[in-house]
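These notes are about the structure you will find just below.
What you see is the complex with one protein chain gone and the rest in place.
Labels for the chains are A, B and C, by order of writing; each one numbers its residues from 1.
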Amino acid sequence: MKKLINDPARVVDESVDGFGLAHADLVRVHRDPLFVVRADGPVQGKVGLVSGGGSGHEPLHAGFVGRGMLDAAVPGAMFTSPTPDAIAPATTAVDGGRGVLHIVKNYTGDVLNFETAAELSDAEGVTVRAVVVNDDVAVEDSLYTAGRRGVAGTVAVEKIAGAAAERGDDLDGVATVAERVIANVRSMGVALAACTVPHAGTPSFELTDEEIEIGIGIHGEPGRRRIPMAPADEITALLTNPVMDDLGLAGGEQVLLLVNGMGGTPLSELYVVYRESRRLLEARGATVARSLVGNYVTSLEMQGASVTVLRFDDELLSLWDAPVHTAALRW
Amino acid sequence: MKKLINDPARVVDESVDGFGLAHADLVRVHRDPLFVVRADGPVQGKVGLVSGGGSGHEPLHAGFVGRGMLDAAVPGAMFTSPTPDAIAPATTAVDGGRGVLHIVKNYTGDVLNFETAAELSDAEGVTVRAVVVNDDVAVEDSLYTAGRRGVAGTVAVEKIAGAAAERGDDLDGVATVAERVIANVRSMGVALAACTVPHAGTPSFELTDEEIEIGIGIHGEPGRRRIPMAPADEITALLTNPVMDDLGLAGGEQVLLLVNGMGGTPLSELYVVYRESRRLLEARGATVARSLVGNYVTSLEMQGASVTVLRFDDELLSLWDAPVHTAALRW
Amino acid sequence: MTLDVAWVDRWVRRTAAVVAEHRVELIELDRQIGDGDHGENLHRGFTAVVGRLDELTEPPAQIGDVLKLVATTLMSTVGGAAGPLYGTAYLRAAKVTGLPELDAPAVVAMIEAGLEGIVARGKATTGEKTMVDAWSPAAAAAQTAAAGGATALEVLEAAANAAEAGAVATDPMVATKGRASYLGERSAGHRDPGAASSALVLRAAVTAATDPVVPAAP
Partner (left out) sequence: MTLDVAWVDRWVRRTAAVVAEHRVELIELDRQIGDGDHGENLHRGFTAVVGRLDELTEPPAQIGDVLKLVATTLMSTVGGAAGPLYGTAYLRAAKVTGLPELDAPAVVAMIEAGLEGIVARGKATTGEKTMVDAWSPAAAAAQTAAAGGATALEVLEAAANAAEAGAVATDPMVATKGRASYLGERSAGHRDPGAASSALVLRAAVTAATDPVVPAAP
């Protein structure tokens, strides 16, 4: 394992430290416990938005702290959800008097730690609601799984809920908007090569040069099945079709198409995937109203990509278009 | 070699195609020959800015086409400079009547092809000037080399020259500003693992798990020397010190610090590098006035990073801050 | 030896040592069917626990005080699924150990409380390939042993044995809770890391009762 790090035990601290220095105009870093808040927060009279999760998915979540998106991000250890004793003070720190929304990716660890944090915050008199993002169609949402995972669709939830909060919606309103995004966003990913978690030192799984892993998560977890390597267009179909099917796209929809890199895939390849994914959506009769191509929800240096589709309604579209100013997303 | 491509011979076309579709609000893609221009160009009365080079460095250059930066980008084959028959029509296409500046990275191929293109454009009555970016301190600028290479400093040249053109400077004025950036920007890179050019199919060089390559280029060329793997802070010093020395930083300077990912390095690691690089700059007495951390000038999926420092003067700083709206850089 | 506050101190320190020793193995198990952090998470947690124990200006008076310190430390340093689950287990266990010394029924109550805490938070039942598959047989074995007149130490031993067998029994299971459930059928053939670490924790309780040596900090 070769990584530009000093010590696996310090990588999250040092990285967040660097992030805070590089974006001092946007954020402040709180230490012990570690979390990142808007430099201009807490914004009085605005619902606060807190998200967080294991590190290693950068720019998620700290890269999305700023006007029109998150008020705080709580980074856990690499691929390990943060603890309640960090989430709760972050929640308190961004409370502007109108309550705080927790945006939680659906993993057992994240859900449990945010739950506990919400209880702690509640005890401190901060009203907290939580929404759980579960956009990954690779996992069946059934009795036999922990439910669909939260993956790249999280960006859409954070952006749009952030815009709703920014325009002044109350906590229930922001939560409702977030839930609507969650209900309308689906993703599916592929890995060509695994990543290596610093403390583990070996790749999270092994793939030969002839195979890829379909339905991959963002924590170096192996996916649902392994298939022979195939041309990009075929792989793109394997990602896009289940997403379109699960959304029940029938034609006439306006959608966001997000082609997300897992961290180790060249941008040029993401645009190759985007091209075919868009073609498939248009062949279904959907209109790609907005696009995002790049590394937004990564899995360290994993090679691979995911396709996320969000079905817009007029309000979601205009909230997507609302101004945002964060380190990783700005318009 | 596993890549999200359909065919090595078509990857550039398909990728640029996808890019054009994803950013139709910003750019138009011209085919046969292939180049990318501002959707709202040619801007009459403005000096046109054209850059280009081998593909595989995305978002460079197409990702920097738009208001306040480039008017056209000419993508060559992977790691191969584009040909004059593409550069010349791109030049004509963006001529707003005040001439066109070619921003050329210093590689024999790029220089020769842009030279020929300039002759062709000249013959068509378009006034062309060229600046050659050579920020890579890993290469000695001597009789014994083709001269320093153009690497991540190119982003600063394109951004600042773009701002000068946008505010209405004439061709000589824009060229002078560009030259001033070139005179004040230096870079140095490291690779932890090589990249694989699609048509080659094997990595451009091999590194064991215990060694890294210092002074790497952005074309999968090996660097100047191979050293044992080291902690991030040590590597960062090996990148930052020569840059500071070559710039002759003595304290009191205002600088831009750009920590650039080579394509396959997690953002979290880039911030670890940023943190130490900034510390070293500050220890020299320089003030990091502006920062940029991310994948801007990549080498496909290469694992590694480069450190770029630009010494600002008041004008360069205000041109850096001027609005820009491109796919990869926006404020 | 008696299962008193000195014992619980040794238990916790031994757990930290054992987790440090098995860190890589637990990471490896989690890498197979999860995200490869379980060993790291517990190691970070128990190292912090030992640190806090060492910081105490006066020794804890009660067994429950130590277990509560473990609970809150794990909750605030482990993260992931294991943090809240183990945290709640120790918290519930702390509540039922308000005695200077544990007898056989108290050991049963402690293990049952731990299991209940895990189930309350994680909502898993046996057969879902989680730590419940170690704690549930452990609680049952403890109860049986106590009913048969076993000593407190024998009860502990029965629980540790059952937890180890329970961890082994997770090998063929298809996970339906936690991260491994994403793998579906592919999760079979691997041991659940949380069940494996649970067995280590309970075995450490036995060792702490039979071996007076206080392990050094990991």
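By definition in this document, contacts are C-beta pairs under 8 Å (C-beta built on N, C-alpha and C of every residue); 3 or more make two chains touch, one makes a residue touch a chain.
Note that this is a predicted model, so its numbers are computed, not measured.
J.: Of the chains that are displayed, which are in contact with the missing one across the whole complex?
T.: In the entire complex, chains touched by the missing one are B.
J.: In the whole complex, not just what's shown, which of B:64, B:107 or B:271 touches the removed chain?
T.: Touches the omitted chain: B:107.
J.: Using the touch definition up top, pick the residue from B:42, B:76 or B:99 that touches the left-out chain.
T.: Residue touching the absent chain, from the options given: B:76.
J.: Would you mind spotting which of B:61, B:149 or B:311 touches the chain that isn't drawn?
T.: Answer from the full complex: B:149 touches the omitted chain.
J.: Can you list, in ascending order, the subunit B residues touching the missing chain?
T.: Counting only subunit B, the missing chain is touched by 9, 33, 54, 76-86, 107-109, 112-113, 115-116, 138-139, 143-146, 149, 197, 199-200, 202, 204-205, 217, 219-222, 224.
Convention: only the chains that are shown with their structure count from here on.
J.: Among the chains, which is located farthest from subunit A on the basis of C-alpha centroids?
T.: Centroid comparison gives C as the farthest chain from subunit A.
J.: Would you identify the chain whose C-alpha centroid lies closest to the centroid of all protein C-alpha atoms displayed?
T.: Chain nearest the overall C-alpha centroid, as shown: A.
J.: From the mean C-alpha coordinate of subunit A to that of subunit B, what's the distance rounded to whole Å?
T.: Here subunit A and subunit B have centroids separated by 29 Å.
J.: Can you give the whole-Å distance between the Cα centres of subunit B and subunit C?
T.: Chain centroid spacing, subunit B to subunit C, equals 54 Å.
J.: Can you list the residues of subunit C that touch 2 or more other chains?
T.: none
J.: Would you mind listing the residues of subunit B that make contact with two or more other chains?
T.: If we look for residues of subunit B contacting two or more partner chains, we find none.
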